[in-house]
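See below for the structure under consideration.
What you see is the complex with one protein chain gone and the rest in place.
For reference, chains read A, B, C, D and E in written order, and residue numbers begin at 1 within each chain.
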Amino acid sequence: MPVEFKHPSATKTIMTEMVLPNDTNALNNLRGGKILHWMDIATAISAQKLANRPVVTVSVDHVSFLNPIKLGDVVTIESKVTRTFNSSMETFVQVWAENLPTQTKYKCNDAYYSFVALDSNGRPTKTTELVPETDDEKDQFEKAMKRRQLRLILAGRMKPEEADELKSLFAQ
Amino acid sequence: MPVEFKHPSATKTIMTEMVLPNDTNALNNLRGGKILHWMDIATAISAQKLANRPVVTVSVDHVSFLNPIKLGDVVTIESKVTRTFNSSMETFVQVWAENLPTQTKYKCNDAYYSFVALDSNGRPTKTTELVPETDDEKDQFEKAMKRRQLRLILAGRMKPEEADELKSLFAQ
Amino acid sequence: MPVEFKHPSATKTIMTEMVLPNDTNALNNLRGGKILHWMDIATAISAQKLANRPVVTVSVDHVSFLNPIKLGDVVTIESKVTRTFNSSMETFVQVWAENLPTQTKYKCNDAYYSFVALDSNGRPTKTTELVPETDDEKDQFEKAMKRRQLRLILAGRMKPEEADELKSLFAQ
Amino acid sequence: MPVEFKHPSATKTIMTEMVLPNDTNALNNLRGGKILHWMDIATAISAQKLANRPVVTVSVDHVSFLNPIKLGDVVTIESKVTRTFNSSMETFVQVWAENLPTQTKYKCNDAYYSFVALDSNGRPTKTTELVPETDDEKDQFEKAMKRRQLRLILAGRMKPEEADELKSLFAQ
Amino acid sequence: MPVEFKHPSATKTIMTEMVLPNDTNALNNLRGGKILHWMDIATAISAQKLANRPVVTVSVDHVSFLNPIKLGDVVTIESKVTRTFNSSMETFVQVWAENLPTQTKYKCNDAYYSFVALDSNGRPTKTTELVPETDDEKDQFEKAMKRRQLRLILAGRMKPEEADELKSLFAQ
Partner (left out) sequence: MPVEFKHPSATKTIMTEMVLPNDTNALNNLRGGKILHWMDIATAISAQKLANRPVVTVSVDHVSFLNPIKLGDVVTIESKVTRTFNSSMETFVQVWAENLPTQTKYKCNDAYYSFVALDSNGRPTKTTELVPETDDEKDQFEKAMKRRQLRLILAGRMKPEEADELKSLFAQ
């Protein structure tokens, strides 16, 4: 009998990477595109840990790059699934970097990547349900509805006036 | 005397890539993270074509992946700068893929990447002004204000109720 | 019904690449081998655009490297099919590089790569015919015979004295 | 006191590579561009062994790809310097591939790459003289003049009618 | 004032990687050499976390590969520093792999990598002292002397008959 639900902790993924020359731009900073790539792999692993199936990225929400990451720094990427929907799931990923010789650790960015799990015919399928445990996980779980509406609007699949969760934010 | 302004066409960048095995996931589809990486390089080149300076990625807006791209397909990426702000610029990038043996060409996704140009001390600096020419470029230019407000809200740097451009969208 | 012929413009491919540390030698110049690699991919895509079939490289003509390309420069590669023969086609590829901060653009090299298209059994097959349009394309088309003779001689598949097109060049 | 001359054997370089998935095209054959890249590295090492200085590729002569190389095959690349000129040197490189499970070894292609050695200011400089020893090396050394004339003609730096070494070939 | 000592937990590093096509051999198993490479990066990060200085690998102890790791599997690598010596430190690293669709997790191998920390002149230097906390860490700490003697013998820097810690093992 398959598992009925999982907690976000069961989907946690930690990646550690070192910034190598080819990952940087002319200023010796890690390229934004490389970070987006690593975050995609970490969140895809989290999504697979929940679904135990192949997954495909369906969207990435807005990402801000707070601090440039330097050549030689060590990058830590942590991701978890935050909520499942009908045929998709949302993951949250955070990125820190650390300069070990100077012992400076700094937050770089975070993002929400969404995935769809596929069945053996390559068609979207339901995944195992996710049940949040900690306060932080419950908060992420709840606000996921708001992010989903924004996502649907931005993808042109929902009209702004139908986005009940979001409307309240602006209609003040 | 430096150039006073440029048209978006002067910033146009076209990349063509072939999807190789290491770029794909277990389903033989191009990873979302790899597309995000290529889009970052193309838009960074567009931004540099305007600024003639090193640039750093400051944000990526929401990206939806419409169609999976298969191993062996040819990917075409086109980007242009759409608008400059005080110390940043917005670029627009579109991605198509084509299966040459079957002659099927399909749109995969598009996105807005924002960049800051840096002076010789590595500090943000003004770039050459951008003047839109075509109707499409003028439209992108105008709507850039709305996207910028959404970006500031999502990065936690603007309150939703201050976003005049966006409020009208929801307050119906 | 399949297309009867195509113009060279239908086979045009543009690649844009940035020179990264691993692509360079000890002098911070792009390695010749890396340029040859990129030109092979661009021309293979052009050849596939004509043939709509898998293609294999059969030869590269003489390549001279005019100017070294520096780390961080942006490389633009443009290729087109120039002529089809019985079971092969010739492509022409040009490479420019640009240092964006100093706004210096320079020609690096050009070359002719030849390809054979393969049928579903992996055997050489005829491709769609190519009909040149512009004066430049017509000139490339005509001179292709001369290059082909030189190619056959250099590959040891034609005797110099049989190369009518070439003989006139030397017998003056 | 620096060495006055070297024999070609002192410049011999052997590379062994395995064909990995990313090196192949849709037919599981090694891409021509990848072979050209490996040949460039092997010949550059040979040229450095003679010059004991940094070198840059100045040209590649015509290359024919005789046999496709398959995924998983082992590729052996052997190169030597064949002759030095005023400020350049010519190298010869041969490529074989072997399928170890079936014990089939086959010749793939050979080519001439030319290099210039650079002094500490990055300017072309004379290299150590090369003195051929074996019959094969002496033959390569002599015919190098003919290849050099063809190279100069193809690069547009010599008129065909001035190419004494080549003229005899065609004027029969 | 610098830190006087650290616990092994402060040096813990977790890497997660996905096995991609280029990492595998003809049997679709992850190459042993790639695992050794990943283990080297993880342990180097652990060593840097203790030393807060650049480090160089000085040796790897015997590594047995228990189970082949398949293409697409997720590899988890965990490392910690186990003991510091005069001018070197020993790290322990463990590797597991997991096939997420079938939910099979298996141990692949473990190993000891030793590092030396370098001062600003690139010379070996003392690192922060390591104080074990848990029973497992204390056990690793103690047995490190035995492994060190074996290492010195294998590197030809100690005679077997001087290896007191090891002699007892065999002289039964």
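Just so it is clear, a contact is a pair of C-beta atoms (placed from the backbone, for glycine too) under 8 Å apart; a residue touches a chain by one contact, two chains touch by 3 or more.
Bear in mind the structure is a predicted one, so any value in this text is a computation, not a measurement.
J.: Determine which of the presented chains are touched by the chain that is not presented, and list them.
T.: A, C, D, E
J.: May I ask which residue of E:37, E:105 or E:138 touches the chain that does not appear here?
T.: Final answer for the missing-chain contact: E:37.
J.: Go through subunit E and note every residue touching the omitted chain.
T.: On the subunit E side, contact with the omitted chain comes from 25-27, 29, 31-34, 36-41, 44, 54, 56-65, 68, 113, 118, 122, 150-151, 154-155, 160-161, 163, 166-167, 169-172.
J.: Residues of subunit D in contact with the chain that isn't shown?
T.: Listed in rising order, the touching residues are 13-18, 41-42, 44-45, 48-49, 52-54, 74, 100-103.
J.: So that we can see where the missing chain sits, which residues of subunit C does it touch?
T.: For subunit C, the residues touching the absent chain are 21-22, 24, 26.
By our rule, only the chains that are shown with their structure count from here on.
J.: Distance from the CA centroid of subunit C to that of subunit E, rounded to the nearest Å?
T.: That gives a centre separation of 49 Å.
J.: What whole-Å value do you get for the distance between subunit B and subunit E if each is reduced to the mean of its CA atoms?
T.: Between these chains, centre-to-centre, one finds 43 Å.
J.: On subunit A, where are the residues touching two or more other chains?
T.: In subunit A, residues 26, 41, 44, 54 touch at least two other chains, as defined above.
J.: Looking at the whole structure, which two-chain pairs count as touching?
T.: Contact pairs between chains: A-B, A-C, A-E, B-C, B-D, B-E, C-D, D-E.
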